[in-house]
Each structure stands twice: as C-alpha cells, then as structure tokens.
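A protein chain is absent from this complex, but the other protein chains hold their places.
Let's look at subunit A:
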Amino acid sequence: MTDVTQQGPLSPRGRRDMLSGAMLLPALALVSLFILAPAVYAIVGSFFEFTITSRNWVFVGFGNYVRAAGDPVFWTALRNNAFLIVGSAITQVGLGTILAAILDRGVRRGNAIYRTIIFMPVVVSSIAVAFVWILILDPNVGPLNAIVKSLGMRPPKLGWLGDPQISLWMLLVIAAWQNVGFQMILVLAGLQSIPKELYEAAALDGAKGLRAFRYITLPGIRNVLIVGTLITVVGGLKVFDLVFVTTGGGPANATQVLGTYSYLQAFRLGNMGYANAMSVVLLAIAVLFGWLQLRLSRKA
C-alpha cells in the first residue's frame, strides 16, 4: 500500500517537478502576457483591415501581405533594415572585437577607464543618444560641420541627416557609437575566459600571432561572436527610436525602416492590419535568425 503512494503524483520526483513548474510559472505568465499575446494579436490582426479606434475588423485574408509585396516603400524599408543589419554586424561586432582585443592585450594602464568610457553610451537611452547626435550633426551649429570646414572640405549642403545619400550611413555611425561598447564587453569577457596556458601551449606548438588568433582565440570566442551578431541583427531589425527621432524615416523614405513605416501606417494612416502584417514579416525574420544562432552554437 505504501508503495502505491510512493509511486503516486506526490513521490519525491513528482514533487520536484511540480516545484520546478511552480518556479517557472511567473516567468511563463509574463512572457505569455507581454510577448506571446501581442504576437498572436499581430498575426491575427494581419489578416484584417481595421484602425486603432474602430471595433470594425474586416477580414482580408493575405491582402495585407499582397499589399506589402506591391508597396515600394515596404521594400525600401526592408532594404534599409538589411543595410543596417549588415552594416551594424560589421561595425559593431567587428569594431567591438578589435577594441576588446586591444583592451585585453595592448592596454596596460587605465583599462577600466577606457572600458567604462566606451561602454557609457550603452546605458544611455536611444532617444538621448539621438538628440546628442542631432546636435553634433546640425548643419548650422554642429561641431562636425565645423571640423569638416576647418579641414578645408565642404559639408553636405542638405545636412548630414538631410542628404538622402548620406543619412542612412549616419544612422549606421550613430548605432555603432551607441552599441560598440556592448559588443566590446561581450567579446572581452569571451577573451578573458580563454586560459593563458592555451596560448603558451600554442606558442610551444608553433602557433603565435595570427595563427594563435586563428586556432585559439577565434574558436574560443566563437559563441560570443554568434550571440553578439544575433543581438546586432535583432537590433537592426527592430530599430525604431533612433530613426524616429533623428530623421523620422526621411528624407523621402531614404531612412525608412520597417519599424518606422509600420508606425506610420498604423498610427498616422490608420492601417492597423497592414502594419501588423509588416510586423509579422519582421517577427518571421527574427525567428529565423534566432533558430540559425541556436544551430550554429550547438555545433560548437
């Protein structure tokens, strides 16, 4: 008889499983409430046409997706996202790695100070960063113009953020300035987790300098680089506040991204369904990259 109760739902094992379930519950609840529910809402909404205030949802099937496919601004926005993703991966992860390597090896004194300075923009809100850069890039009073002029060159006539040829590049620079510190800290932690003895063994085995980097350092920070790249990719996908404050997607959609364009469609033009469809496209791309990252880091 006692045997049966031992095997029952309140056996030590069952009790432990229940406890772990109970511990996970708050997190699961929060995720469902703030991530899962809006996602489901967005997916469902993408098959309807409605405005934010209307109770009146009209089912349109894949109409919103078809509309996106035929909307040149959607494609411009998507292309701009892609540009920011690739550009950020190169500038932020690349530069972050180089800075981390310099701090790890080259800098003897003041390591903590440099680290703090480079990391500082990470903790500042994107809005504040955007305003700082609006000032820096201001065509009338901005220091960048002054510097360029003092070097005997001519700043762009339409302004750094006003010239459609330049503005997207400027956004890339601002994003890099804000986020490179984060990537640097990430890579630095990865570098410092590689035991010094590995480099010594490699030196004895004939791998120094670039070869030590290729065979010891790179494999050692591989996962960190994958995670860092994924974070950059997601950042490039969902970028909104920086663009919204600096250029608002202009001039003439030159810096339009899916984030700002969905906002425009949803809250200015009242096309909630269309905005939802674009968000779902964003979500799908993000999920794809997340899955890719999981696969890549499992292989290691």
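FYI, a contact is a pair of C-beta atoms (placed from the backbone, for glycine too) under 8 Å apart; a residue touches a chain by one contact, two chains touch by 3 or more; residues count from 1.
By definition in this document, contacts and distances are computed from a predicted model.
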Would you mind picking the UniProt name of the chain not drawn here, from "ABC transporter ATP-binding protein", "Fumarate reductase iron-sulfur subunit", "Carbon monoxide dehydrogenase small chain" or "Fatty acid desaturase family protein"? "ABC transporter ATP-binding protein"
Which residue among A:I118, A:L137, A:I216 or A:L264 touches the omitted chain? A:I216
Using the document's definition of touch, tell me which of A:G61, A:G106 or A:G206 contacts the absent chain. A:G206
Option from A:V132, A:V148 or A:L198 whose C-beta touches the chain left out: A:L198
Positions on subunit A where the hidden chain makes contact: 195, 197-198, 200-208, 211, 215-216, 219-220, 222, 300
